[in-house]
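Please find one structure pasted underneath; my questions will follow.
A single protein chain has been omitted; all remaining protein chains appear in their positions.
So that you can tell them apart, the chains are marked A, B and C in the order they are listed, and the count of residues begins at 1 in each.
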Amino acid sequence: MIHFDSDYLEGAHPEILRRLMETNMEKTSGYGTDIYCEEARKKIRKVCNCPEAEVFFLMGGTQTNATVIDAMLSRTEGVIAADSGHISIHEAGAIEASGHKVLALPHENGKLSASAIEKYIENFYDDGNHEHMVSPGMVYISHPTEYGTLYTKKELEEIRIVCHRHEIPLYLDGARLGYALVAKNTDITLEVITSNCDAFYIGGTKVGALFGEAVVFTKPNKIKHFLSIVKQHGALLAKGRLLGIQFDTLFDNNLYFEISKNAIEMADKLKKIFEEKGYKFFLKTPTNQQFIILENEKMKQLSEKVTFSFWETLDENHTVVRFATSWATNEEDVEKLRQIL
Amino acid sequence: MIHFDSDYLEGAHPEILRRLMETNMEKTSGYGTDIYCEEARKKIRKVCNCPEAEVFFLMGGTQTNATVIDAMLSRTEGVIAADSGHISIHEAGAIEASGHKVLALPHENGKLSASAIEKYIENFYDDGNHEHMVSPGMVYISHPTEYGTLYTKKELEEIRIVCHRHEIPLYLDGARLGYALVAKNTDITLEVITSNCDAFYIGGTKVGALFGEAVVFTKPNKIKHFLSIVKQHGALLAKGRLLGIQFDTLFDNNLYFEISKNAIEMADKLKKIFEEKGYKFFLKTPTNQQFIILENEKMKQLSEKVTFSFWETLDENHTVVRFATSWATNEEDVEKLRQIL
Amino acid sequence: MIHFDSDYLEGAHPEILRRLMETNMEKTSGYGTDIYCEEARKKIRKVCNCPEAEVFFLMGGTQTNATVIDAMLSRTEGVIAADSGHISIHEAGAIEASGHKVLALPHENGKLSASAIEKYIENFYDDGNHEHMVSPGMVYISHPTEYGTLYTKKELEEIRIVCHRHEIPLYLDGARLGYALVAKNTDITLEVITSNCDAFYIGGTKVGALFGEAVVFTKPNKIKHFLSIVKQHGALLAKGRLLGIQFDTLFDNNLYFEISKNAIEMADKLKKIFEEKGYKFFLKTPTNQQFIILENEKMKQLSEKVTFSFWETLDENHTVVRFATSWATNEEDVEKLRQIL
Partner (left out) sequence: MIHFDSDYLEGAHPEILRRLMETNMEKTSGYGTDIYCEEARKKIRKVCNCPEAEVFFLMGGTQTNATVIDAMLSRTEGVIAADSGHISIHEAGAIEASGHKVLALPHENGKLSASAIEKYIENFYDDGNHEHMVSPGMVYISHPTEYGTLYTKKELEEIRIVCHRHEIPLYLDGARLGYALVAKNTDITLEVITSNCDAFYIGGTKVGALFGEAVVFTKPNKIKHFLSIVKQHGALLAKGRLLGIQFDTLFDNNLYFEISKNAIEMADKLKKIFEEKGYKFFLKTPTNQQFIILENEKMKQLSEKVTFSFWETLDENHTVVRFATSWATNEEDVEKLRQIL
């Protein structure tokens, strides 16, 4: 059996484990106050070219989204997101559990457009009853999106302009950010993200870490008592250095970018194989997730030899499935897949 | 200036005020334990033909929806509703503030269909990741809907069948229930509602009371500690008898139904006038709300002499507006409107 | 049977009912935008000598406390209160339901002292781990307290000084405020409250209204979107004018103060009777609530002829009970009580 069902099937990049070993018996203070966290923060500020950025380390994506969104919204505000966004669907109501409505707009291949956001906000304020409605308090986008697609620099800037016009912050979910940054033909860099977003997170769980997400607030002193909010959300790791060591390693010598490239290369091979074999794409993307349309019979056969994930039912006889590569995908498995297909 | 902007412009039916006067200096125990509440409960159980029903009195619609839905859902469940439903839009996030997601489905003239609900629930359970999603824990419908439309008995039964198949309760928001029950050609009675819904409320605020909504749970002992939940939601009126007296009056001698008829009769006249004068309907409904398409210039002129409410922008030059009648609308005002139009 | 169990046994002062009748068929806009609310706001601003005050009308005490406290706290802050405070005990967890901890300090006859508050806050900030704790975000006091006792002007000023030193607001629960303001030998007026508190509410439910509490924010523009917060808490009355008319009446010609005096006079008579008859006081207070120690056997006898409320068990054979007077208590009932005792 070979596995393409997700990008968090393995543990961590070996260098991370090596450093966890190396530092294991050191004694450090807890909750992110240690030198490894501090070192990782420095490196992230540098790679973002944002010396004043505030950086925090949390454990997982849902936790990070729930904590950051809760911190950024007042209690009568909601968060605008694509209806395909992770917070809209796959977080078991974590956003609502902290009291906030997700204001879901229709997605276009996983993306939100500046004009759709603008129109939503304008309609909201046109409504004489808007005090009886949840006001749009921030915008959430994913990059890459849940569909593996990417924003362009121009699109991101347009969204930022709309947000700033209406004085609401822009937050970018970077669960798979590495795979976006090293994709071909993208003009979005960490610096571009930093200068357009008020907050974002750099995903570790899906890009080389055992677990962990690095939250970056690009404008200092905006969120008061964020550490207490993190603690209240149960998201403050006692041995915070575990996160510091991981991100310090990932941002040492460009490791984060280097290992991300593997996912893109393997995805390119995958795409080529699917094309050669005549498979139909539901969506061919520049990142590590590819969406294929399978006949149900074929799907059943394939699933005996390879894992992939169910995406959605297309029609009675066809299903959309997702194949994901990662920093850890190896050529051998891709080759096996070719033979199976 | 004449007023057709809403159905809560006046105080209460005079008979209610008379009884409040009459009983004003009596001393009774608080929080709904008085004899007037008990008497009102008896009358409501009787008119619903449901001797075992549990009846509670709350103060307003948003409060009632937030309290009942919070009481009926577990913490990982959400409530299925039309995207035009009151809880989806106009309650300032009250449902989310108590931790629950509104699972909004596209409406058809304000209504949900059994098949759309069924499909949503089935898709939910088909998803291998459904434990990461908010599970459908109840269905919310409004009758009349926010668009003034009505379910048929058959439609209601079909929805109930889907709910029961999936073991989730059905809750009906009856903010304007009186106007539904006395509409022409409807086959939905209080008994039909009682036998199909697990909970519903009989609206007082918009149908003759100063304020107040009567919540009916049709199956006893389903909701534990509902009174504490009401108190926790700030929805427990100290002088509960004020609600008891109002509902006792409304359900004495069919007053609730009698006064509701006035709204329907006046709405019928309104419809005829708009037709005669050649106005375009966005939606002509069997209840007390009528939706008219106005040219923006015309709208401006009209609004100098008559109030109505903005509903939505149709296109650059046209707007949909709502005219509402109520138990208190008088013929004189309708006549004036005819002359203005 | 005569009744001294609470101060919300009757309806409203007759003048309020008269005005509700008089205005009943007028058509006004909803949600507190009508002229009666505006008139009541003006009168309250004037009697508080605070032209810039923001005034809102809500329906009941628990609702008001939950809404105001939720609006004033950030999400990691709690509210300091006496452990005997209404929010600490008798609101079914309404404060916690909106996510906030009540930081309960030991009371002295229902009161908090400035020094106890100061000590609590200083200890909090001394703790190296205070980011893991709920930070004190505001102070809640009741006046009169739940024990019927009163703060002095000096005590209130001392509390205000501590609050301001630590930059947290002071909020006063005035559910029975009328009875405090007209008590003998008090130096606390509405002006004193206004100049020392950031927010407070003037209780209507227990002082002459059918229902309703008037929230006063003494510094403008501190709370953003309060109306939406009120709506989200289910606390926004559709026919808001019902509150406006009541408070407009109560603050016309000093009615609020005049009717409050009756409660004090009747309580004075009560105290004298209990003294004459040799009853033991648990607490003799300057307001409308008196706390008497009864032998359990005596309590049983009494309760066949007069209602009062259980306060607490003193020892095996004795119980503390509360007798409450109100704006509506009449001499006749007091006389009857004398004969019964």
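Methods note: a contact is a pair of C-beta atoms (placed from the backbone, for glycine too) under 8 Å apart; a residue touches a chain by one contact, two chains touch by 3 or more.
Predicted model, so just to flag it, every value in this text is computed and none were measured.
When you scan C:18, C:46 or C:90 for touch with the missing chain, the hit is C:90. Checked against the full complex, the one of A:23, A:109, A:195 or A:303 touching the unshown chain is A:23. The chain not shown here is touched by just one of A:231, A:271 or A:322, and that residue is A:231.
Although one chain is not shown, part of chain A still touches it, namely residues 3, 5-6, 8-12, 14, 17, 20-21, 23-30, 59-64, 66-67, 91-94, 97-98, 205-206, 210-211, 228-229, 231-239, 242, 328.
Considering the complete assembly, chain B touches the hidden chain via residues 70-71, 74-76, 98-99, 131-132, 135, 224-225, 227-229, 231-232, 236.
Residues 75-76, 78, 89-93, 96-97, 99-102, 123, 126-129, 131-134, 309-310, 313 are the ones on chain C that touch the missing chain.
Heads up, the rule we're going with is that only the chains that are shown with their structure count from here on.
Centroids of chain A and chain C (each the mean of its C-alpha atoms) stand 50 Å apart. Each chain gets one centre point, the mean of its Cα atoms, and the points for chain A and chain B are 41 Å apart.
For chain A, residues that reach two or more other chains under the stated contact definition are 75-76, 98-99, 131-132.
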